[in-house]
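Below: one structure, written as structure tokens.
For this depiction, one protein chain was excluded, whereas all remaining protein chains were kept in their positions.
As written, the chains take the letters A and B, and residue 1 is the first residue of each chain.
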Amino acid sequence: MSASPRLSIDVAAAAAELLPGLRASPPLAHCITNSVVTGFTANVLLAIGAAPAMVDIIGESGMFAQIASGVLINLGTPTPEQRAASLEAADGATSAGTPWVLDPVAIGALPVRTELAAELVSRRPTAIRGNPSEILALAGLSAGGRGVDATDAPDAAIDAARSLAGRWGSTVAVSGEVDLITDGERLIRIANGDALLTRVTGGGCALGAVMAAFLGSARDTDIDVLTTVAAASLVYTVAAERAAATASGPGSFDVALLDALAALEPGDVIAAARVEEGAL
Amino acid sequence: MSASPRLSIDVAAAAAELLPGLRASPPLAHCITNSVVTGFTANVLLAIGAAPAMVDIIGESGMFAQIASGVLINLGTPTPEQRAASLEAADGATSAGTPWVLDPVAIGALPVRTELAAELVSRRPTAIRGNPSEILALAGLSAGGRGVDATDAPDAAIDAARSLAGRWGSTVAVSGEVDLITDGERLIRIANGDALLTRVTGGGCALGAVMAAFLGSARDTDIDVLTTVAAASLVYTVAAERAAATASGPGSFDVALLDALAALEPGDVIAAARVEEGAL
Partner (left out) sequence: MSASPRLSIDVAAAAAELLPGLRASPPLAHCITNSVVTGFTANVLLAIGAAPAMVDIIGESGMFAQIASGVLINLGTPTPEQRAASLEAADGATSAGTPWVLDPVAIGALPVRTELAAELVSRRPTAIRGNPSEILALAGLSAGGRGVDATDAPDAAIDAARSLAGRWGSTVAVSGEVDLITDGERLIRIANGDALLTRVTGGGCALGAVMAAFLGSARDTDIDVLTTVAAASLVYTVAAERAAATASGPGSFDVALLDALAALEPGDVIAAARVEEGAL
């Protein structure tokens, strides 16, 4: 991401450029994530071609964020050790210019992670990914959902996403039947994906890690953050569609998703993309 | 579970009533569980139609147990943080009337979890699930197994189960080739299931989570705790049988179990049920 990033937001073309680049030079995706999805997240990253590293302890996460290509901080099961390591990682990433993604899982109703999310967002994450309830809660506009479920429709979170983007300079991705990605000025809608993503654990969490990997790869290109985050979402949701086409249920979907991510070609993404781009 | 619960223990009929109810209104299943099975447990809950949430830190688990539909406390890898969070959750569940399940994994030989299990059981869990060795150890009748293996036959644990049920008012489920469920007065035997459940990690642990979800759903019905716990076991073991019929080994069984749980219909459960009900 150079000083004057490309303004075009042709998401499918960006995805088709980033995917082979990522595979040719695997970005080191540093994840601090929840205990439920660590294995699945690492497998998603490996499947797509990235190099995962789950470094989530005090004394290591800060320095590792400096050498990583991209960082994910996911608040799903924030132990005291992980909370301190998350702040350390955010500071390390910031000091080194490493792009980082905040996934504020289940904030709003749960006080410990809500406070942590507030501390983290003030460090200006490169991207924020969440369901509508979480984005509303992070913007201070809602008490949040009852857990990791989205209890609000994505469009209900557009104002919150704009507010977060404006305040912290972050690109904000709101997951839902149609994914919304905005930098506060432009808005991208991605209609790809499958409902089975909501029937497996980590369906959303792993996407945050993919975004961190793509942001790492995009550092070698002139593709901007908004487009990169959208490209990550597009690749992931197109793979999910292909997986769903062969799956018999959530178990076989998980397996097929990993296979589809590994097999996906740039042309597949371009052919399947259902992306709308416009002003916010 | 109303004040005068239905006395009938027609387990298959109860399962056939609870399963669509659960899917129509997904219970929030709050799990504090071990690091080995978190992902699989969440996937089992999602597959069956419930909403999992792994909230296992101090300062969140107690309040979350109050808003959850049902709670699982599994002692498989009890870090200090999880131990404190478990007591907090048990107290939160008790104060709010949330049903909760205790799974005393590998107690007996291992002192830290054995002491924790004693503290938890005195808080009167709605249900207790374990293998025979664990149930014997929890009742103080055995030094316990050498790990998560069942080293005693289920019938050897009947006296221990009766003792626990009488002392703490809990429904006790003993896993084995034939599952035993008792409230201290009535005894239900479920002969469904497959040996492959013992060849995958979390085969038993995830059942505890399913029990918590079913107990959450049953709060809207007049089905009693004993019947609900048995219905959860029946649904799970019937799905396991269907999965085993198509599996080539433990890996494909895990996948097929998730698919089978998602596809299972009430009529499937009724047709396959092998349940015996009687006095203890």
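Here is the rule we go by: contacts are C-beta pairs under 8 Å (C-beta built on N, C-alpha and C of every residue); 3 or more make two chains touch, one makes a residue touch a chain.
Predicted model, so just to flag it, every value in this text is computed and none were measured.
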### Message
One chain isn't shown here. Among B:A14, B:L110 or B:L264, which residue touches it?
### Response
B:L110
### Summary
Among listed residues B:P27, B:G49, B:G62 or B:P78, the absent chain is touched only by B:P78
### Contact residue for the chain not shown (choose from A:A47, A:V71 or A:A173)
A:A47
### Query
Residues of chain B in contact with the chain that isn't shown?
34-40, 76-80, 106, 109-113, 146-149, 198-202, 248-252, 254-255
#### Entry: Positions on chain A contacted by the hidden chain, ascending
28, 35, 38-39, 42-43, 46-47, 51-60, 63-64, 67, 79, 81, 254-263
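In the analysis below, only the chains that are shown with their structure count from here on.
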### Query
How many angstrom between the C-alpha centroids of chain B and chain A?
34
